[in-house]
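Take a look at the structure below.
Only a single protein chain was left out; the remaining protein chains are all shown in position.
Let's look at subunit A:
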Amino acid sequence: MRKAGVWSSIVVMLFSGIFLYQSMKVDYEGPLGFGPGFFPLWLSVILLVLSIFYFVLSLKEDIHIRDIFPKGRSLHDFLFIILSMILFVLLLERTGFVIAGTLSLILLLFRTFKWYHSIWISIGITAVVFFIFAKLLAIPLPVNALGW
């Protein structure tokens, strides 16, 4: 099945199922009337019903999975953006902001600029952002033993 809507309706179905199951674990009634499980439970049921409608309707829709993601060079750009963000998250508390920011930007830029340009642009941008947030706005960004 290559229709994107079919797959997304299944994801919605799973999501509503998880929330329905979790709502049943919370009190449906409380001391003053309905409890914290009441509204989420009914909303999950409605979402489940809607996801079935969505499934049926998406069989007629013409959005294919191949239309969802970019192709060729754009697909690489897309993936490198995600990878560089993930790299930033993984490194931030281990190496401190400046190294994490610089490395993730190099990963983002080395395909667009010459390698030495991508290095100085990455260092420059990270340093400026670090200066604005950590020094001017006094926001405690994660730093390494050297203070950056």
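One rule holds for everything that comes next: a residue touches a chain if its C-beta (ideal position, glycine included) is under 8 Å from a C-beta of that chain, and two chains touch if they have at least 3 such contacts; residues count from 1.
Going forward, contacts and distances are computed from a predicted model.
Name of the non-displayed chain as stated in its UniProt record, restricted to "SWIM-type domain-containing protein", "C-type cytochrome biogenesis protein CcsB", "Tripartite tricarboxylate transporter permease" or "Acyl-CoA dehydrogenase": "Tripartite tricarboxylate transporter permease".
Although one chain is not displayed, subunit A still touches it through residues 4-5, 8, 12, 15, 19, 22-23, 26-27, 30, 32-40, 43-44, 46-47, 50-51, 53-54, 57, 63, 67-68, 70, 74, 77-78, 81-82, 84-86, 88-89, 92-93, 97, 101, 104-105, 108-109, 112-113, 121-122, 125-126, 129, 133, 137-142.
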